[in-house]
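Structure in structure tokens, see below.
Complex shown without one protein chain; remaining protein chains in place.
Chain lettering (A, B, C and D) follows the sequence in which the chains are written, and residue indices restart at 1 in each chain.
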Amino acid sequence: MDWQRLLVSYLVGFVLLNVLLGLMAYMTWFERRVLARLQHRVGPNRTGPFGLLQPIADGIKLLAKEDIVPANADRLVFLVAPLLSFALAPLGAAVIPFGETLHLFGVDVPLLVADINVAVLYVLALGSVGVYGIILGGYASGNRYSLLGALRSTAQVISYELVLGLSLVGVLILSGSLSLQDILREQQRTLVIGPLTLPNWYILSQPLAFALFLIAAVAETNRAPFDLPEAETELVAGYFTEYSGFRFSFYFLAEYINMIVVSLLAATLFLGGIDGPIADGVWWLALKALFFLFFYVWLRATLPRFRYDQLMGLAWKVLLPLALLNIALTGLVRLWGIGAL
Amino acid sequence: MSELSATHFLLLSAALFIIGMVGVLTRRNVLVIFMCIELMLNAVNVSLIGFAWELHQLTGQVFALFVIAIAAAEAVVGLGIVMALTRRADTVDIDELRQLRE
Amino acid sequence: MSEPRYRAAVSDTSPWDTTGYWGPTDAEQHPAVRLVRERFPAAFQEVVAFRDEVTIRVARQALRDVVDFLRTHPELRYNHLTDITAVDMLYLRERPRFDVVVQLYSIPRRQRLRIKCGVDDGETVPSLVPIFAGANWLERECFDMFGIVFEGHPDLRRILLPEDWDEGHPLRKDYPLRGYRDYVQPGFEAPAPRIRGTLRRPGP
Amino acid sequence: MIDFSQPTPVILSEVRLITPTRRELVLNMGPQHPSTHGVLRVRLTLEGETVIACDPVIGYLHRGVEKLGESHRYAQFVPWTDRTDYVAAPSNNLGYVLAVEKLCGIQAPERAQYWRMIMAELTRIASHLVWLGTHALDIGALSVSLYTFRDRELILDIFEKFCGARLTTNMMEIGGFSREIPPDLPEMVREFCRYFPKAIRQYEDLLTENPIWLARTKGVGVIEPEVAINYGLTGACLRGSGVNYDVRKAMPYLLYDRVEFEVPLGTHGDVYDRYLVRMEEMRQSIRIIEQCLEQVPTDGPLMAYESPYVIPPHKNVMTTAEDMQRHFIWVIKGFSPPKGEVYHAVEHSKGELGYYIVSDGSPIPYRLRIRSPDFVNLQSLPYMAQGAMLADIVALIGTIDIVLGSVDR
Partner (left out) sequence: MALSVLVFWLLALVSILGALGVVVARNPIHSAIGLVLSFLNVAAIYLVARAEFLAVVQVIVYAGAVIVLVVFVTMLVHPDDLPEFHGRRPLRVATGLILGIALLAEVTAAILARGLRGAPGPWTEETVAAVGGNTSALGQVLYSEFMLPIQLTAVLLLAATIGAIVLARPEAVSERLAVARRLLTISLAHPRGLDQPEPPLALPAGRDERVKPAGGGRPIVLARSADEFTERPAWGEWRPR
């Protein structure tokens, strides 16, 4: 029976989760070092060589901090909300193919936790349910300002999720299937146009969708120019103001896991995940994801912050029409393609 | 009852529907009533999917899709009315809002 | 030997007297003085010229009209209110006790002028807020520091000191430098009760 | 033609709206708030996202500097001046010292005046760098503040070499400078003038053409020229609206008439224009410093020793009895300037900083009033904030460039 396959995918999932948590910890270190270098300073270098033990130090510090629950907070919801957003974040990585199926000890191990054929929609669904972490966190902290902060952040996440979804439709039209495995296989074909042979990565055939996806992804994870919750905490009270100690770090780390998952997704969808010029493999995926992560930090170092109405205006008035336009164009090209063949 | 068949789905759908109906009848807060209506619509979906599964037909799923679309539209307009009501109505008492009937 | 000792007479004619930034130093030829004396003969009291500065002293009630006149007259156009302060003349003269000093500047003509008016302790001064929006906080500070009430001010309350400051006005000469008592915020009189923290203190 | 006949109003800070609807949200920002530049509290009444009324509450850093002025000798008060606007201390010293010199009718020798101008212009650049750093940080650009504070260090090193202190410099004395100028200081300042234009280009690359920066600053906090004049604004807030009033040009003190420089004026009076005006002011200051360095005589007296109000030269105090006695009286009793009142203004980096001194002939000033520029400029915040977005309040506070030390005095 398929108990064995179930066990294998559980093991792969377990390994993936631990790798992801490790990556998340060292993503904080990576960001602080790169941000420092961009700002003409050194960044953490006291704890261990090049400050490599900094994430562990932060973790312990946050563990030791007192975990305050405000008086008129809705206790149960207050405690559960950060867990919700923290738990949902790594699930997105379950659908990303990390490599061809290996044959270990006579068992073929697919380097992919779950090959469901609605993978892209699954990622979108996770995004839309992840909103509850924010909105319940804001509601449960009891004070009116963090509630308003939560509503504004949720409105931002929902409108950019729409743009994210629509920008992916272009890719889906070309690849014909929702499963990331097929999309990857589609991108591994080589395209011969005149003299140069190009890998059929979707960034080449879908540049607009790639740009839209990137912007929406940055906004979805509340990062860089769209980091309204962080500005909210300065101005009024963001949704996680009342949180402290390790509960606060759930939100904080969920943001980093979201960043990693979205970078992996972008690498797989647009840059042909494990497909590389010489030898295909998970290192290509890591390299591309690293580029996206650097892009996140680079944005944070340079760009100032959007205002709330500009941010929403950008989503509904600029990105959404562009996404619809992209879908129409890709549809036409696809039809013309089939029609012509 | 060992084999999974449409009756399972129907039983679940019935249970959800009844709970939704009771909620609509007994609760006072208009938003909870709203949620109960969503619950009843969802119960309908479950039965549609049950039949679609048993009879290997896709029409059930298509209708479920339409039900979801309509439920979303209805939620949007319903909540719009609630927002408009709360702002314009100076008093909260429902009786005054009955002028529509007279 | 030591450097030659510098021994110069105290020169009252210093380079400061001829800058011309306040208009002609001779009080009679100064356009503002001449026009104000014609326009407000009753209110006009005296003119003082020191270094290159010209100060006109007017009656208390006419302050707002004089400043409005100086602002709107095409030949004068003192349109920039630089400062409103007050001086407690307790030790320098008997009556009236305070001097409200209005500092004006004409941006087109690049010239300054100072208007003063004497105010006694209980009297009110016509506020300049309807003429200059910039006078709002300046007058609130004068009220806060000296207790001079500006009649017609839209929102006269303390600006620098806390609202519930009940010990009079600090910049008055009879207010002691250290104040009457240390200001303790209401509600924090008693020291905070010691709460046993949840963290167990290390044993003795 | 500017319409001066019409008075301009005040925006009342207390809110009395017609319909006390529940949806207004009264919000307290500060006093301990990362982007209110010290202890400023702003009481905002919000309608959703739009600000209906804004009432800045100040006084948290009020130390009664003017009351202290009335119980210290003239020379003892100088350290107090650099603690009012702790970001641009030498300019404060300069303002006070010039006012006292005007009262006593003395003038510093030419070499001292040139060095005072150089120090004043360096302070202007340092203060603008602090402004740029915090202003950009409030709007979200994290890195700019790191670069501006790195360049400000160079200026602080110059101050340290000149007077031993980086922030509370206390360098100006009545009559000039009592200590000799360090020999390698001119070279250090020249080196800074060569380096700084390249640094300004770095900030401009980051901000001036940045579309998000434009979106956050263009059309925000617009002040029409008549309103700016009527609020009594000075400095970049006034010049941002296009009105040409710079104390260095309008009433040249020290030797500003021998130096050739231009006054930048904005054309739309919004946050972006004030940003451009201040960036241009930094460049003009570099020009002034370079011209001063060329024109400054390399030797000559630094102190107006001939005047009785000034501390006698140290060598003479040690050698001649008469100067020692004069030094003793100067230190213990203090010099007593003539009776009278004096107002002298200086173009501080925040605006027109004026000192109004009433003297009754005694060695202690009878009344010492500091006209601080940001106290008056801050009054325009409610005017600008009305109708603005909540996130803009931070930009508006940044564009007025306030330091609470000089607002609260």
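Please note the rule applied: contacts are C-beta pairs under 8 Å (C-beta built on N, C-alpha and C of every residue); 3 or more make two chains touch, one makes a residue touch a chain.
Because the structure is predicted, anything quoted here is derived from the model rather than measured.
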{"item": "Partner chains on view for the chain not depicted", "value": "A, B, C, D"}
{"item": "Full-complex contact with the absent chain, from A:Leu17, A:Leu147 or A:Leu329", "value": "A:Leu147"}
{"item": "Candidates D:Thr50, D:Gln202 or D:Ser336 - the one touching the absent chain", "value": "D:Thr50"}
{"item": "Residue numbers in chain C that touch the chain omitted from display", "value": "107-108, 110, 129-130, 154"}
{"item": "Contacts of chain B with the absent chain, listed as residue ranges", "value": "1-4, 7-12, 14-16, 18-23, 25-36, 38-39, 42, 45-46, 49-53, 55-59, 61-62, 64-66, 68-77, 79-87, 89, 92, 94, 97"}
{"item": "For chain A, the residues touching the chain missing from this view", "value": "74, 77, 116-118, 121-122, 124-125, 127-129, 131-132, 135-136, 139, 147, 151, 154, 158, 161, 177-179"}
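In this section, only the chains that are shown with their structure count from here on.
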{"item": "Most distant chain from chain B by Cα centroid", "value": "C"}
{"item": "CA centroid of chain A to CA centroid of chain D, Å", "value": "47"}
{"item": "Whole-Å gap separating chain B and chain C, where each centre is the average of the chain's CA atoms", "value": "72"}
{"item": "Gap in Å, rounded to a whole number, between the CA centres of chain B and chain A", "value": "33"}
{"item": "Two or more partner chains touched - positions in chain B", "value": "none"}
{"item": "Sequence positions of chain A contacting 2 or more other chains", "value": "none"}
{"item": "Pairwise chain contacts under the document criterion", "value": "A-D, C-D"}
{"item": "Complex contacts: residues of chain D adjacent to chain C", "value": "2, 4-5, 7-14, 58-59, 62, 64, 66-68, 70-71, 101-103, 105-107, 227, 229-234, 243-245, 250-251, 305-308, 313, 315-316, 319-320, 322-323, 338, 340-343, 345, 352, 354, 356, 358, 360, 366-367, 369, 371, 375-376, 378-379, 383, 408-409"}
{"item": "Touching residues (chain side chain C, partner chain D) in the complex", "value": "2-3, 5-8, 10-12, 14-17, 19, 21, 50-51, 53, 55, 68, 71-72, 77, 79-83, 85, 87-88, 91-92, 101, 103, 107, 110, 112, 114, 129-138, 141, 145, 154-155, 158-162, 170-171, 173, 175, 177"}
{"item": "Residues on chain A engaged by chain D in the complex (per definition of touch)", "value": "35, 38-41, 144-145, 148, 225, 227, 231, 234-236, 300-310"}
